[in-house]
Structures are given as structure tokens and as C-alpha cells.
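Omission of a single protein chain aside, the complex is shown with its protein chains in their original locations.
Chain IDs A, B and C follow the sequence of writing; residue 1 opens each chain.
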Amino acid sequence: MRIGVLCSGGDSPGMNAAIRGAVLRGVDVHGFEMIGFVDGWRGFHDGEFVELDRPTVRGLSPLGGVFLGTSRVPPWEAPVTAEAIAGLTQKLDAYGLDGLMLIGGNGTQTVSSILAEHGVNVVGLPKTIDNDLAGTDYTFGFDTAVSIAAEAIDRLRTTGDSHRRCMVLEVMGRDAGWIALHAGMAGGAQAMLLPEFPESLEQVCAWVANVRDRGRSALIVVAEGFKLEGSDDAVTRDGLDGFGRPRLGGVADMLAPLIEERTGIETRSTVLGHVQRGGSPTAFDRVLATRSGIAAADAVLAGDWGKMAGLRGDRIELVPFSDAVGKLKTVPESRYAEVRLNFG
Amino acid sequence: MRIGVLCSGGDSPGMNAAIRGAVLRGVDVHGFEMIGFVDGWRGFHDGEFVELDRPTVRGLSPLGGVFLGTSRVPPWEAPVTAEAIAGLTQKLDAYGLDGLMLIGGNGTQTVSSILAEHGVNVVGLPKTIDNDLAGTDYTFGFDTAVSIAAEAIDRLRTTGDSHRRCMVLEVMGRDAGWIALHAGMAGGAQAMLLPEFPESLEQVCAWVANVRDRGRSALIVVAEGFKLEGSDDAVTRDGLDGFGRPRLGGVADMLAPLIEERTGIETRSTVLGHVQRGGSPTAFDRVLATRSGIAAADAVLAGDWGKMAGLRGDRIELVPFSDAVGKLKTVPESRYAEVRLNFG
Amino acid sequence: MRIGVLCSGGDSPGMNAAIRGAVLRGVDVHGFEMIGFVDGWRGFHDGEFVELDRPTVRGLSPLGGVFLGTSRVPPWEAPVTAEAIAGLTQKLDAYGLDGLMLIGGNGTQTVSSILAEHGVNVVGLPKTIDNDLAGTDYTFGFDTAVSIAAEAIDRLRTTGDSHRRCMVLEVMGRDAGWIALHAGMAGGAQAMLLPEFPESLEQVCAWVANVRDRGRSALIVVAEGFKLEGSDDAVTRDGLDGFGRPRLGGVADMLAPLIEERTGIETRSTVLGHVQRGGSPTAFDRVLATRSGIAAADAVLAGDWGKMAGLRGDRIELVPFSDAVGKLKTVPESRYAEVRLNFG
Partner (left out) sequence: MRIGVLCSGGDSPGMNAAIRGAVLRGVDVHGFEMIGFVDGWRGFHDGEFVELDRPTVRGLSPLGGVFLGTSRVPPWEAPVTAEAIAGLTQKLDAYGLDGLMLIGGNGTQTVSSILAEHGVNVVGLPKTIDNDLAGTDYTFGFDTAVSIAAEAIDRLRTTGDSHRRCMVLEVMGRDAGWIALHAGMAGGAQAMLLPEFPESLEQVCAWVANVRDRGRSALIVVAEGFKLEGSDDAVTRDGLDGFGRPRLGGVADMLAPLIEERTGIETRSTVLGHVQRGGSPTAFDRVLATRSGIAAADAVLAGDWGKMAGLRGDRIELVPFSDAVGKLKTVPESRYAEVRLNFG
């Protein structure tokens, strides 16, 4: 049995641990041969790969990023055709591969799903810091991103309180507000603004003023994809905000001066950016990723192709791709309602 | 509605966040009155308590320990009698309480269960760093303990490698090896020794020697309750080890010289101790605890008494006490087998 | 002896520890009365202050920010006049104060110096995350800021390597590049761009390309006050960059697209922002701050007014204000030359 491993999309803490888990299980226990393509599909197309064995994955668990590299190079030019799939399977044959492990998020698992439909042996490992992938309770990388964002809140809180300023922290999440929701809950933010639930500027300012009236300084977490009610393009980076004014930076940079102007409370913005996807994964993500890799190797041994290693409670289960792709896992209204009642 | 909150047993990171969640929901949203007993049942017996409202729980989420204090003072002298229960319900009446929220582990939730059987309105919030409570995927405090233990492994790894020493790290877990299993997996330990699965000294030394033969330095994580095969009392602190020799410190202090003697590899032990239960909770534990508190307050509002706020996947569910108490959640053989194949 | 404590300027990790050190020494050991003005000169003008004693400063050492609050409200309207000083000394009398402890950076210690010249009893405690204050080896707050920036580099490094991107991190430092220099050195950045030493875009891009040619991904740390050679206003936030193009965000946001355009290497920017001034101080800063507070209290006892508690080697020494104010401590050419030789 010879298996190819490939990462696609943005990096996510835990990818190294996942590969290490798959290799320790697949090569050492099950006796597979495994290779890893460099920079995802880029290495697949160009024939650049490394042999994976125990020494290759030594010490990888605590390391952020992914040692194989990852990229957004696609497996084929869209839309996918029978020829594209045929070309890909010929390459698999040329590499002598019996199957693929694909580590990625929504886009990658959609590819996995298409490949599986065309009879390619593929098993998926879900990763995304955004946690917007269905078919699994959590994706590895998410817990690390939330931890870093919560730590940023802890830090901003002290400087905000010292100056009696409102602090606005922008975290990742274009379509799903999971990082903002969990980090805000962990850090005790006075409001979390999510892409799924637009709010009016009046409402946001009312919450900020209410915090001030209680003698505190407000800390607002905003997902990059949040839109003010009545505004369409808050997250576009075309130089204008949702009200046609010149924009600087992200949605937090837009929101802060608006809040300051309306409430009279000095307000500062911070865009957390790429630091939230980097660095050593949390123990939670390392364990989740390692177990996902082990489960993927076991699925290969069992010939249980066409599935993704999802987290269900405290178990890793192989779930059909149809449970995972074609939908975005967004924050449900119940979770937002739960926290919104205590905003301000 | 007037509710008493009470913590019992060892402290666990997230207890403050749980109380904060319950109060923000219970007092601010549902309009309850809430009081918290100081030092658990000790304060209940002595009439020492504080009113709980939004200012009282301000800024608590990132703080370790529990501001109310906790103790091992029992609610009654065992064995429980009808008189004991009657005495307790009279006190509840005297405090004007309609119900209790009990934050604790196995012992506490067993008490909750007994109270519920006797018609006392009680809702349970599960906490223990040991994660050995059934009825919930994870208990808050566990993720923080695992994080601290994994960080200790990362640190010991570098000094072990620099000196080509075997390092033995003892973590908590008298009856269940969850912390050792997860921290060892996160840190890439070469063996995790759990209370549930005795191993022989020969086997342990074979793993250590095997690591040396691969050119590395072994790192072993051992739960305090681990017993060498053929030894009964490894965890007793009576001054003798399982082989009748004088004991110094914990099981790691016993194991290290035995490993060194048999393998000839310099071996050092570290007993992590109380640091693994203290300090600021991880974001995961803060979120889990906060949501548990919210769910407990909602259960009170709904009159859904006699249950515990358990984690099931990504949801908090109210589970009957019968699902949680009377059994210890230990590491199942499948989880141990999964990692044992790669030991050494 | 009755002493007033007052913080001015931006908050800096360690301010709480400094006040705690001064109070434990001043009140408990020397028997002073001490009061702390809320929000700096704002509280002084408005008569808002708190009594400082042991319970007030309990547990403050690990906490970021400053519990008294700080502000940029000045002691008087510039330029200072004899009347302004007289008004201030009358207020001191009204408060019954024998002297002031002023915690602040360049601006504040200049005020200290002016007050001292006019016969007001004042002792200075130097703080600034920028480390640009003369008369002391390091100011408290700097080590924490460097630590947070170095941690950000560690995190960005892994995501940069995974995607073979050039990462540009902007840290604080309008006039002095100390944070960029030390964080960059700690994190192994391939270039540190400082306000003191303009470089051309060609040179910066040559370094980035050189890193790529060695098979790595470049990480550049840039202080917010860095200017490209031949550009005057890189740090202004007027919406235009140094070349007249619309600006988004900070200097890193300007630099990244220019690097990408010239080198063809995908480049991403991160502006660290307010997180680098917040959060729990490092042990180094807590010790430095505590010792500064102790030394300030001892200076008061000794009547050693008109000086600032500076760090000299491993000792705290009282230095005349004339050694500290009227000059900005910038990165000397020798320190920059030391690292520049290994850029790229």
C-alpha cells in the first residue's frame, strides 16, 4: 500500500501533528509506504515529494505551520472535466499510489468528494482555523486560533481599562464567526460581531455606551466578515467603507472611528491578522490532529475510502463527504442569542 | 427564584467562568437571585455566603481557581440518613433557596444525585481536571491541565535531548490516565503509563532502550496512579515503593532510578504537582465552563432539575445524574492500544 | 510623610508592580501615607484619588495596565509659567502632600524635571515600552513588548514558511527602533527596519530575494516610524504613503505590496498594535518595576528628591533628571551595524 499525503489551502496549526500521526500509524504499524507532496497540488503537478517515515516526522507535534508546505494551487482548472480526473488518476498511477490523504478545509474536501465520486481512493483530514466545515464538531487549528485571539483580548483589556478606551479587535472569519464567538466568550468581550448576524451601528454604540455607564471599558470582538446592518460591503478592501468613506485596513479600523464619533469614547482598533493562524498548536489541536491522522491511516487499512476523519464527541469517526461538503457550518442563531442577551 | 451556588472538591480551571456564566444568565437575563457559599459546604454549614450579581463576577473568566473558595468538607457525615437530608433541606429553606447549583466532580455529583432523589432541586456542573466523570465528553479544567502538562513535556524534551537523558514526567491521575494520555500524545512522549494499564519494568525499559537505539532521548509520561505489573502499591506514600524499597516522592521518583539501573541511561524525574491545576484556564475551558453555567441557569428557569450540564459533541446537554455517577470514566482499551503500538 | 503617586502617558506593563513596590516599602516599612491619583493629572486636577495601602496593592504584580488609570491630560497648559507651577504647588498643599512619585516616559520625566527645578519634591519612575528614555539601561514595559513581538514573529514564521511568503511585522517605535531590534534579534528576523536608519526599497527587496534564493521565507520586522530612503512621511496616517499613493493601515501595510510587486514574492503584513502594550508583564519587567518602586520609596525617605530610579547594570540607582530628559535614547549605529551585516 502506497499513499500520498497532500495539504491544500491556508495553513492551520496541527497539520504537522496530523501527518505525524498518519505516518506513525500508517508506516510503522500498518507497513504502508507514504510520500508527501511539497506545497500541495503544486508538488503533485511538478513531481516534487518527500518520502515519509518515522525520522521525517520526528518532533513535529509541537510545530506550527506544515513542513510539507501548502498552497492554493488547484488540482485542475475549473470546471472539472472527465479529462481532468483522468489526468489526475494517470499521475496517481505514475506515482504508484494506491490512495490519497487530503488535508484541507471546505474547498479541499469538496475536491476529495469529487475524486471519491470518480473512484479515486481518498480519505479526508479536515482542517481550518475558521471551523466552518460541517461533518465534524471542530476542525484542528480552530482551538489554537481561538486561544491566540483570547490571549489578545486579555492583553487589550488591560490597556483599554487603563485608558478608559473602547477596544475593537478584529479576528478572522469571512463567512463564519466561530473564532469571534469563542474568543469573545473566553475573554469576556462585551460584544461579538459575527458575519452571520448584522447589527446596526446604533445598536453597537448603545452596547459600548452601556458598558461605560457601568463604569467599565468595552471590548468588542469583530469577525472580518461582519457587516453593519444596511451596509453591503464592509469587508471589501476597495478603499471605501460601507458608507462610502475612505477605508483604512479591516472592518475594525472602519468601526472604531464610527464608535468614537457617536459615543465620544476614545476607541482603538487592532487587526490580529496572520498571528492567529501560526505558532505552536494547543494541546487540544495536537491531540485532535494526531488522532485524525491515526484514524485516516486506519481507514486506509480498512479500505474505508471516500470519507473524512471527523470529531464526534470524544471519538474520531469516518463520515461520508456528503455530510461535510456543499454547506458552510455557520454559527447557529441559538448560539448567538445565548450571548447577545448579555451584550453591553 | 433564589439559587445557591456551591463548589466542592479540588479546584479546577474554569470554575470562575462557570459561575460567571451562570450569574450573567441567571441574574441578568432570567432575573434570579443568586448567592454563593464560601468554601463549599463549609460556608453552607456556617452561613457564610456572598450575593452574586454582575459586578461580583466581573473579569472572572480568565482567572484560575475559584473566588468563592472550595473545600472537601462534606454535606453530611457518611452514611447519609433521612435526618441528614432533612437537616439540609431545612437549611435551604432558612436561606430562602429554591435550588442549588453544585460544581464538582464525581463525589460532588454523587451528592447531587442523592439530593435529587430526595426531592431537592439541584443542577450539577461537572468539573475535574482528571476528566474521569461520565455523562460528559470532557470536564472543564481537563484541557488546562493537559496544556500545562504538554508544555512541561516540551520543556523537558529540550533538556533531555541536550543531555541524552531519559526524562520521566509524573502528572495527576490516580484512577484515570486521561491527562497522561492526552499530554503525552500532544508532546510526542515515547510512552504514556496509565493507572488502567499496568506494564512491567522490563517492558518500560525496553521502550526506553529502543528510543536510545534510534538515537533519541526517551520522554515518559506517567500518571500518579500507574502501577508496575506485579506491584500493588506504587502510588502509596508510605515510604516504600512497590518492591519494598524506600520511596522518595511520587511514582516518577520511584521509576526513574529503576530505569537508570536497568538501562544504564541517565534518567531524571519531575513531579508536576499542583501547577497543573492552577493558573488561567485555556480558552477551551473558559468556553466550556461559561456555556455550562449558562445551560445550568436555563435548566433552573425550565425547572429541569436533577440533571448535570454535560458536553455532547459541540452542544451542552442536560444529562440525568444516573448517566454520570456510580462509575468512573477511565481510558478505554482502544485508546491505549492506539498509542501503545508506537511506544519506544 | 504623605506622598502622591501619579501615572502619565501610555500604559506600560509593570506599572502596577511599581506602585505595589513603592507602597509595600513606603507605607508598610517607612510608614508613609500614600495616595494615588486616578487617570494621572486628570485625577490630580479633579481631586479624584484613592488611599494606597497593602490591601489596595494586593495581587497587583502579575496584572497588566495600571489600576489607577493613566491619561495624556497635562499638568498645565503649555508653555509652563510661574503661575502654573504655583497653582500646582498650592494643590499639593491642599492635598497635604510632601512629594510626588511620577511614573511615566519622556514627557512625564520632563515634567518631573521642571517641577524639581521649581523646588517641588518629586521622584521619577521611568516607564515606556519604547525604551527611548535616557538615564536607565531599560525601562519597564519594554521587555514585555519585546516578548510579545518575538512571540508574534515565532507565529508568523510558521505560516510564512508554509506558504513561502514574505511576512512583514510592524511593531511600535515612532522615533526609536528598540522593540524592532530586540524582537527581530530574538525571533531571527531577516531584517529589522528602524526609524533611525532609512533603507531604500531596492535594498529591502534585495534582502528578501536573497532569503528566497537561500530557500527560505523572509520575515521582516519594521518599526512604525521607519521611513524608506527618499521618503519623508511614511508614518503619517493621512491616507497617502511616501510615494503619494493611498495608504491603508501602517507602514507594514504600505511596504508589503511594494515588496511583492518588486520581488514577485507573495508578501503579507501584520500590524501588531495595542496587544504589545498589554497583558501580564514578564518576570523581568515585574522585578524591574518592583525594585524601581522600592528605590523610589527609599529616595523619599532619604530626601533624595529630584531624581529618577534608573537601572544601571543589576542595580537601581537614583539618577539626576538631567541625565534622562531632553534627549531621546535611540538605537546607536553600532547596534544596527551589528545586525545589518547578516540581513538577507
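Structural remarks
Assume contacts are C-beta pairs under 8 Å (C-beta built on N, C-alpha and C of every residue); 3 or more make two chains touch, one makes a residue touch a chain.
Computed from a predicted structure; not experimentally measured.
Hidden chain, full complex: it touches shown chains B, C. Note on the undisplayed chain: of the listed residues C:W76, C:Y95 or C:F284, the one touching it is C:F284. Only one residue in the set B:V271, B:L301 or B:L341 touches the chain that does not appear here, and it is B:V271. The hidden chain makes contact, of the residues C:D143, C:E170 or C:E224, with C:D143. In the full complex, chain C contacts the hidden chain through residues 20, 24-25, 28-29, 54, 58-62, 137-138, 143, 146-147, 149-151, 154, 157, 182-183, 185-188, 214, 216, 280, 282-284, 286-287, 290-291, 294, 312-314, 338, 341-342. Think of the hidden chain as still there; on chain B it touches residues 10-11, 13, 15, 39, 63-66, 69-71, 148, 151-152, 154-164, 167, 237, 239, 246-249, 253, 268-275, 277-280.
In this text, only the chains that are shown with their structure count from here on.
The touch graph of these protein chains is an open line.
Averaging C-alpha coordinates per chain and comparing to chain B, the farthest chain turns out to be C. Averaged C-alpha coordinates give centres for chain A and chain C that are 34 Å from one another. Averaged C-alpha coordinates give centres for chain B and chain C that are 41 Å from one another. Remark: chain A and chain B have CA centroids separated by 29 Å (rounded to whole angstrom).
Of all residues in chain A, those touching 2 or more other chains are 151, 154, 157, 280, listed in ascending order.
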